[in-house]
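Of the protein chains in this complex, one is absent; all others appear in place.
And then chain A:
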Amino acid sequence: MSFYDNYQFFCVLIFILMPAMLLGILEQPLKWYSTAATFLFTALAFLSKPQQAAWLALFFVTELFLVEGYLAFRVSRGRSPAVYRLVLFLSILPLILSKLAGFWDGSTFAFLGISYLTFRCVQIIIETYDGLITEMPVLDFAAFVLFFPSISSGPIDRSRRFLQDLNNIPSRQDYLTLAGEGVFKILLGLIYKLILASIFFKGMGMVQGAWEWYFVIFYAYCYGFYLFFDFAGYSLMAIGTSYLLGIRTPENFRKPFLSVDIQEFWDRWHITLSHWFRDFLFSRFMIQSIRKKRFKTRLNAACAGFLVNMLVMGLWHGVTPSYILYGLYHGVLLAITEWYKKKSSFYKKYRQKRWYRFLSWLITLQLVIFGFYIFSGQFLWLLGLS
């Protein structure tokens, strides 16, 4: 059973959510119910795929062992960068193996959601090192990492935020408001994914394989909007479902096509992913670079930071030339944008003007759509490279 795209899933979902709503309205704790639902859903989703289920089980036990072991070490022995780095590496290792598995048998750690589950485990280890997390009961860990509404493709929540919601019992009024918003999001998500994404997908099919420049542009736009409505639709349904379980999963999209520059785009597109990278990679790289004086100026450090950050994000999508190029493309764009904003007197003089914002929006939209075209794999195909 896959998630959010078939009748079977939605039938089970409705059955699971109705008692949850009853519990919520009666001001009863939802924690145990939603944890049990997570186990039930995980079992249903992997029932027909025993190999995936086995990898997921191995993954989960490995991460659990690392998280609990490192927590115990951190609390009793304090900060030790060497141990921290080793644990961090081991927690990412399953993901690395799954991404590289294409070069051998293709099945190592290949299960639905590994990319997203890894983020949730890695951030717990990083925040343990930072001293922000000092305890992690096993059931809380399972409830957070495997939380079924967002298990397959996010959004990527933060454990401290998630567990606060999980252990909180909202008042009836608060729950009803949250549940109402949740139902609305699920319905809006359905429209996004089943209707709007399908229309743009049809558009892509109409011109697939055409070489004429206007068909290529048409395809790129259709693909960009398809990607948005498909993924934002999924995200809305995942967020809406979690609302009904009393969890305020963070938003993933905020009108990305209205962005006025590329930096703003990453604040509006796949937000939980880009903010994860910002908080756990970019900012840390920057702080270290400033401290170790790796670069002549802080602006140079930022440009390098953007490149590294986006290259890793590209690799995370998959170890293919198109994804790597996509990452580098956005890294370069972010670096140029940063440099331009800091250095250009033209920008400083006109950035508040209406015409400037319009022009900047128009250029950004083209850059974004071209980025998606790279992401789709069609760009390298067009160049005859794949």
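Everything that follows uses one rule, which is that a contact is a pair of C-beta atoms (placed from the backbone, for glycine too) under 8 Å apart; a residue touches a chain by one contact, two chains touch by 3 or more; residues count from 1.
Keep in mind that, in the parts below, contacts and distances are computed from a predicted model.
The chain that is not shown carries the UniProt protein name "D-alanyl carrier protein", picked from "CidA/LrgA family holin-like protein", "RNA polymerase sigma factor, sigma-70 family", "D-alanyl carrier protein" or "Amino acid ABC transporter permease".
Among A:290, A:336 or A:363, only A:290 touches the chain that is left out of the view.
The residue from A:299, A:312 or A:332 that touches the chain not shown here is A:299. Which of A:31, A:120 or A:158 touches the hidden chain is settled by the complete complex: it is A:158. Per the touch definition above, the residue from A:62, A:152 or A:263 contacting the chain not shown is A:263.
Mapped onto chain A, the footprint of the missing chain covers residues 123, 126-127, 130-132, 158, 263, 278-280, 282-284, 286-287, 290-291, 298-299, 301-302, 305, 338, 341.
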